[in-house]
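Only one protein chain is missing from this complex, and each of the others stays in its spot.
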Amino acid sequence: MKQRDRKALVFYIGMVAPGLAIYLSIVAYPVFYSVWLSFTDFNPNAGGVGNFMGFFHYKAMLENPEFWHSLKNNMIVVAVSVFGQIPIGFILAYILYRKMVRAEKFFQSMVFLPQFLSTIVIGILWKRLFVADGPVSTIMQLATGDPSAQFDLMLRPETVMIPIGIALIWMYTGFYMVIFLANLQKMNVNMIEAAKIDGATEPQIFGRIILPLLTGTIIVSSVLAIAGSLKGFDLIFAMTTQGLQRDNASVLPIYMYETAFRDYSNPMRFAYGAAISNAIVAISIVMIGISNWIGKHMSQDEVY
Amino acid sequence: MKKAVMLLMISALVAGSLFANGQQEAAADETIVLKVMGYGDNSNQEGISWKRIVETFEAENPNIDIQDELLYDEAYHQKVTARLASGDVPHVAYMGADARWGAPWKEAGQQYDMTKDIDTAQYDINLIPKMGPKGERYYIPMGTSNMTTVLYMNKNLVESMGFSQPRTYEDLVAMVPAAKAAGIEVVSIDGADGWAWGSCLMSALVARTTGDLNFVSKAVAGTKSFTDEGFVAALALIERMVKDGVISEKSVLVDYGTNTSNFNNEKALFMVQGQWAAGSIENPNVKDDMVLMAWPKMPGEKAAANNTVAAAWQVGYGVTKAGASDAAVLDAAVKFINFFNSEAEVEQRLRDGAIVAPILKGYVTPSDLPNAVTQKVLLAQNAVECEVIDAFLTGDPNDALNTGMQKIASGLATPAEVAAEVEALARK
Partner (left out) sequence: MSDIVNNSKSSLVWGRIGKIVSYVVFVSWTLITIVPLIWMSYSSLKSNEELTRDIYAFPYELFDNMDDEYTVIRPDLNTIRDYDPKVDKRERICIESNTIAPGRRLMVFFLVKEDMPPEIQNLKIGDTVTVRDLPGSIRRYINRKTMRFNYESAFIRGGLTGKFANSIIYASVSTFLIILLGSMTAFAISKMQFARLSRVLMIVYGLGYLISIPSLIIPLFLMMTKVGLIDTHLGLILVYVAFGMPLAVLLSSQFMQGLPSSLVESAYIDGASVFRTFWSIILPMTTPVIITISILSALGIWNEFLLVLVLASSEFTKSLPVGVYSFSSLTGTQLGWQLAALVIATLPAMIVYFTFNQRLTNGVVAGAVKE
């Protein structure tokens, strides 16, 4: 018996080990490495010994207005995802589900398409659309009759997140739409039919039957949206030109990248960058925790 | 089961062979292996000429095996860091002595003084600047000074509108109404790129308004301040240019490629650019008669700085400490660098518009050079050189200055505010 167990354990390990070895050395180990790094002055160019620096980098980060600016933009991206992509995705899914438009397969695939295009390609394309006297400005000039009209929202820190938000909604709403649609289709049709016979209006059906049934999906989507938007790098990176635009639109991953891989004047750039990325992980864990907590409470309410 | 093993093996083989491809085959005993990091890519002349140079050199020197890596832009800098960090230090690399091109080598202690290896019969040693604190020369620049604040003028277009080459700023302002009426810009700049404002415009303006050709290095060292009247006045000039319409408000939305296209397609009378852009002007109507000039006399300009153009040391190839540690390798490295800077290659670089003037001893400039190149040489001979800002000011304060100028141009900040921010960051 004992021996059989041992033999089984060997097989178990044989099945698990290859994957686990790769996973632990490439995902788990760097997590600890990153934490260690952020407390040192490690620079591989300069010999590669790391002296302990305490919370030096975290302090510097919290004192840097760029960090707070990037964090604010990151929160806007989160908000756009949770309060923009998810509700709009829901509404679009509902329209398709209730067959309020014809050719619903076509429209569905059109809204879902951007999800499958490379973010970098989309970013570069949109950047091209926004240049001076470019495609968007030309349309604005025709529409307003003002030949000097330019699309300049990217130049101002207050407005830069508008075009980026639109791009984000356009790119990712399809994802949530498809998820909601799948869940709507799994619902019991008889309940809706019965409610209709009872004289319930469309808004009533929506609010009293459909919405409560999808709370779980909404929570899962929110978690996905938060996690996705905190690590988002590609789209904003490709859409902005280095300088004022990228500074305006900076989010934490961009701030981290520009610090660690571009700021050659800072001899501790890798350590400082590691501190920023640890902050990103910490923030996303906290936010996902909060949304889970809210989710639990909301679904508990329903039970009672 | 068999299938699984097969598939695993195949994928391992694929991965393995790709991996192995990266390392070159081991060299024979007598061959000297020279590890080189080159700069360029397939889409530019630097890359095309690089491949040819390496091939020809290897053919002429069968005992030297060049293991080269050709990278461009950000990828180059990243790979430099990576190779230094992993201890795989190249023997020869494309480098400079400033914060961007020199810092990694300095950090890693890989800078090597080439002075005694420089063949004074090939190079004019006076044209190779002393880069280190003790007069060390870490690399051989590809050419003489790299002018960054060049004003390109479309001579035919300017003349067709009834104007001539501007002597003062007011001459430029006088062109604004006519240019507006024609739907073109007076001065085009790639204002979406933050660095363009600093490197290609402000560097010259600072000298003009402070009257000090070395103001930037002094301000970085702390003997001058970025809040000094002269520096603020230079920033105010940018504000004024936009207000006067000399530089268009929309410049901040124009990127590098669009800027050159604008000038190329005669949508602008002038263009702000570095000397390196001369080769990318394609339109024969423009390039055959264009004039490369220093900025005309600016309002409030100090006499000491008339006709200044900012210029930095040209980058080039140098030997690292790792390359110099073995006499045979050092010998091969110097030989390769000399081959890279042979007269035929240098002349090609000159014709391509990549450099201003060669640093070769007794070099006679050919008479049939294209106009763009002649213009460059003329400008270099006549202009007074001043410092390029980002050769001295780096990191946060430099970023703040560049974005600050973009803000000034779009009316989001005042010159005094930007100056104060830069000063505060520079003193940190």
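First chain written, first letter: the chains are A and B, and each begins at residue 1.
To be clear about the criterion, a residue touches a chain if its C-beta (ideal position, glycine included) is under 8 Å from a C-beta of that chain, and two chains touch if they have at least 3 such contacts.
In this text, all values refer to a predicted model and were calculated from it rather than measured experimentally.
Within the set A:M15, A:A194 or A:L211, the residue that contacts the chain not displayed is A:M15. Residue-wise, the contact with the chain that is not shown comes from B:A344, picked out of B:A121, B:A181 or B:A344.
From the set B:K267, B:K297, B:K376 or B:K407, the residue in touch with the chain omitted from the display is B:K267, counting the whole complex. For chain B, the residues touching the chain absent from view are 1, 4, 7-8, 11, 14-16, 18-19, 21-22, 41-43, 45, 48-49, 52, 69-76, 78-79, 82, 85-86, 88, 193, 195, 256-258, 260-262, 264-265, 267, 279-280, 282-284, 287, 344-345, 348, 351-352, 370.
On the side of chain A, touch with the chain left out of the figure occurs at residues 5, 8-9, 11-12, 14-16, 18-20, 22-31, 33-34, 37, 44, 92, 95, 100-101, 107-121, 124-129, 133-135, 138, 170, 175, 178-179, 182-183, 199, 201-202, 217, 220-221, 224, 227, 231, 233-234, 237-238, 242, 253, 256-257, 260-261, 270, 273-274, 277-278, 280-281, 284-285, 288.
Here, only the chains that are shown with their structure count from here on.
In terms of their C-alpha centroids, the spacing between chain A and chain B amounts to 37 Å. Touching chain B in their complex are the following residues of chain A: 43-46, 48, 130-133, 137, 147-148, 150-152, 154-156, 241-245, 247, 261-267. Chain B meets chain A in the complex at residues 74, 77-78, 81, 84-86, 99-100, 103-104, 107-109, 183, 192-195, 249-255, 258, 394-396, 398-399, 402-403, 406-407, 410, 412.
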